[in-house]
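Here the complex is missing a single protein chain, while all its other protein chains stay put.
Chains: A and B, in written order; residue numbering restarts at 1 for each.
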Amino acid sequence: MQILPFVVVVWIFAVGLYGVVTSRHLMHLIMCLIVVQSSTYVLLLGVGYRRGAVAPYFSDIPARTPAVDPVVQALALTDVVVEAAVTALLLALAIQAHKRFGTLDPHELVELSG
Amino acid sequence: MDQLVPLPVVIPLLTAAAITALAAILGRRRRALDAIAIGTSAGVAVLLAVILVRTAHGDVVYWFAGFRPHHDVALGIDFEAGPFSTGLACLAAVLVTGSMLFSWRYFEQAGVYYHVLMLTFLAGMAGFCLAGDVFDLFVWFELMSVAAYALTAYRPDERGPLQGALNFAITNSVGAFLSLSGIALVYGRTGALNMAQIGHDLAGHPPDSVVVVAFVFIITGLMVKAGIVPFQFWHADAHAVAPTPVCVLFSGVMAELGLYGVGRVYWSMFGSALGHRAVITALFLGLGLVTALVGALYCFRERHIKRVLAFSTISHAGMILAGIGLLTPLGLAGAAMYVAGHAMIKAALFLCTGIVLHRLGSVNETALHGRGRTLRGTGIVFTLAALGLADLPPFATFLGKGWIEDGTAGAGLAWIVAILVACSVLVGGAVLRVAGGVFYGLGDPPGEDVQMARQASAETAETERGRQVTPGTMIIPAAVLMLAGLGIALVPRAGPALLSAAAGFEDQAAYNATVLSGAHVAHPAAPAGAGMAGVTLASVLTGAGSAAGGVVLAGLALYWRRPWLQRPWLRQLLLARRGHGPGAGLVRPIERFQSGVVNDYVTWLVIGVACMAGTLALAIR
Partner (left out) sequence: MTARTRTRVFLAAMAGLAAFYVWGLTGLPGFGSYPGPYGYILDHVAVLQTNATGVVSAINFSYRGIDTLGEEFILFIAATGVSTVLRHLRGEREESAGAAALRAEGPAPSDATRQATVLFVGPVMVMGWFLGSHAQTSPSGGFQGGVILATAFILIYLAGQFLAFRRLSPVPLTDAVGAVGAGGFAVIGLAAVAQGLPYLYNFLPLGSVPGAVSSSGTIALISFFVGVEVAAAFVLIVSELLEQTLLVEAER
């Protein structure tokens, strides 16, 4: 099952993007963006996994124990914070959009086109 | 001296935090706040200029937290200050300083938010330019983006900025997720995040699927930021509704940063590994030329001054990508010179637009016809800048364009010159039409465009109105920037210096060696056969020709109602519609694509990535 986690990555990515493209409600769209982002977490953590290794915390195990890659975990942590920040801003924009446009349908949130 | 390298990023961040912490005191003292912000950005510009001078003797590599690489493996993160990276960061800082100076009189105040967001935006841009680690690049990219989203929505009581900010945020986020996936892929392949180390590890092996996919994904996010077709739709929505000082930054430097990122990623990581230079050139040239044409056509059709300028940025971004895509030092030097000139000139144009908004209360070209005659100084600056945009010699844009065209001629692709000139003529014609109509009352106003008129009139809330005299803090930055766009080209050693810097930027082996082993590799003199970065008669003729063409087109566009111009074939040529003037024939086709609906934009994004992916996957095995 060497390839399964990576197929999962592509599936989550595709499903999330499908949700974004067919979305009729801004909240749903933002949640789908979060789903797309989740695919990158799975990819990062999947890339760094090492079979038979432990978590890279050596408080109670010998320092030479084979451990998984700690770098991707740090990257995923950074990623989560970045995504939370962008989502917060998008949600605030959605609140204002509801107030000004009266709707949250992306098809209607058009003031300027062409 | 090397200790200075992290400061251009750390100082604005620290100042932004300090301003927020002291918001209770500073919130009321507008002038103190402005002074702090202007001082910080000017200081950062000076710091970067000092570092830039230092890079003449070789790139400066700065390792954070003291973790230097061992045996070609990097443990920490580095900042790599080379001529291009430092120069671009310096350009960003100069534009931020100009914007903040302009905002002194221009803006209605809202707490400390504006200054905090602008300073953080500056820090993100500087960090992006200097980063030597691909994930660090991504972090500064995101910082820049989040600050940009917030700045776009700075007037959230208007519907336009909300639409712009939402489309901007959603489209850029999808692009960023793709870039991040690419970074994860390249990490999985090489186990490294340092760009020099990755390039070192990938070089010498034939390109495999991971390398190709990672490359396509990483440059997608960067191209979304740069506004390359088909990722450019959000660009017009957002750049036109952001406050005018912010538009200066978006059009002047943020889009160009995306293109710098593409170049940096290609030349430090993937260049040697991918090979197939002809394929890559074809891809970049194709995308660049299509973008240049699409942007130019959109630009010509617009009647809202900020949208004219925003669409012209798309066109110029395409031209710059074409220059980069030649993959030669001459093409890259041309692109760099063009970026510098375009940034100054576009900034000057936007600042003049801000002055028009401030004094006359509108940015609708139709409504403003002839009313700008009182703004004489602004009119002169705007017209000169518009001529610069149309590549009139001796502006820096002419010089950069000339080198790109020399590069294409050298590669046997001279037909590209015709396309680039046509785009310059269209864009120059549009902006000169604005200049002639608004500031000099020439000809007749273009036909009324109801939607544009409504959006343009909503812009007035941005600034305090009613002044009789243009404040010095508004006209001086505009004039200085326009003159800088002229002056850069006149610096005597500019050509050879840029050429050698470009050669250094493209030299992957030298970059790897400098970063990983600390060897100070001096910049190579331009390799023989790279071409002369000088002024040739052909390029002067082309530049003067495209400026003249722009003037003629503007004249035709302004005098379109005159009976002796009422010819059917002329109307076809000018894409006019009865009663609405030149360019109006484009309204329906453009509206179908530029729909304003974000679902469409994301679909186009996926289509674009799929096409790029298919092209490279088939051509590179």
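The working rule: contacts are C-beta pairs under 8 Å (C-beta built on N, C-alpha and C of every residue); 3 or more make two chains touch, one makes a residue touch a chain.
This is a predicted model, so every value here is computed, not measured.
Across B:F84, B:F135 or B:F382, the residue that sits in touch with the chain not pictured is B:F135. Touch with the chain that is not drawn comes from one residue among B:R189, B:H235 or B:H369, which is B:R189.
Per the touch definition above, the residue from B:L47, B:I77 or B:I183 contacting the chain not shown is B:I77.
Against the chain not shown here, chain A presents residues 1-7, 9-10, 13-14, 17-18, 21-22, 46-51, 55-59, 63-64, 66-74, 77-78, 81-82, 84-86, 88-89, 91-93, 95-96, 99. Taking the whole complex into account, chain B touches the unshown chain at residues 3, 6, 10, 13-14, 16-24, 62-67, 73, 75-77, 110-111, 113, 116-117, 120, 123-124, 127, 133, 135-136, 139-140, 142-143, 146-147, 149-150, 153-154, 156-157, 165, 181, 185, 187-193, 208-214, 216, 595, 599-600, 603, 606-607, 609-610, 613-614, 617.
Keep in mind that, in the parts below, only the chains that are shown with their structure count from here on.
Averaging Cα coordinates per chain places chain A and chain B 28 Å apart. Considering their complex, residues 13, 17, 20-23, 26, 29, 33, 36-37, 39-40, 43-44, 47, 71-72, 75, 78-79, 82, 85-86, 89-90, 93-94, 96-97, 100-101, 106-107, 109-114 of chain A touch chain B. Residue ranges of chain B in contact with chain A, taken from their complex: 135, 139, 142, 145-146, 149-150, 153, 156-160, 162-166, 169-170, 173-174, 177, 180-181, 184-185, 187-188, 193, 237, 240-241, 451, 455, 587, 590-591, 594-599, 602-603, 606.
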